[in-house]
Every structure is written in structure tokens, then in C-alpha cells.
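One chain of protein is taken out of this complex; the other chains stay put.
Up next is chain A:
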Amino acid sequence: MTAVHVLTLSLLGAALAMTTVRLLRGPTSFDRIMSLDVLAVLLVSGIAVHGAARDEPANATLLVVIAVLGFVGSVTAARLAGEREEGG
């Protein structure tokens, strides 16, 4: 774990914290969906950096799975929230 990894993970951690605040604060459900999508992307970045820092390349499957889940989840939730609030 070098200074570069510590710096990178700290910045990503701060980004994660700010996104979590937006996730909790809302105010609309679309803000929350957007925050969850950002969280998934930040998680992928964090896992990639962590893997490089620990010299463990084995977590590549995890990256792909989280990226796919983040995409499918966000689009599904956005469509659902759109229909629900449109239909009244």
C-alpha cells in the first residue's frame, strides 16, 4: 500500500461519503437512484484500486458483476419510479 493508493482510496472514500449524504437527503427518488448508480461506480473504482494495492488480480469478476448490477438496477428503478409517479 503506497502513498498513491492511500491518496486515491481517500479521495474515493470522500466521494462515497458525499454520495451517501445525497442518497439519504433525496429529495426526489430520482436523486436517490442517481446516488445509488454513482455508488456502484465508486465501488468498482475502489475495488480495482484495492486489488492493485494488495497485488490481488482475482477480483475482476466482482468488478463486472457490480457494474452490470448497477446499470440494470438504476434503469429499472428509474423506469419504475417514472411510471409510478406518472400514473399517480
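Here, a contact is a pair of C-beta atoms (placed from the backbone, for glycine too) under 8 Å apart; a residue touches a chain by one contact, two chains touch by 3 or more; residues count from 1.
What we mean here is this: contacts and distances are computed from a predicted model.
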item	value
Name under which UniProt lists the unshown chain, selected from "MoaD/ThiS family protein", "Sugar ABC transporter permease", "Multicomponent Na+:H+ antiporter subunit G" or "(Fe-S)-binding protein"	"Multicomponent Na+:H+ antiporter subunit G"
Interface with the unshown chain - residue positions in chain A	4-5, 7-9, 11-12, 14-16, 18-19, 21-22, 28, 30-31, 33-35, 37-38, 41-42, 44-45, 48-49, 51-52, 55, 57, 60-61, 63-64, 67-68, 71, 74-75, 78-79, 81-82, 85-86
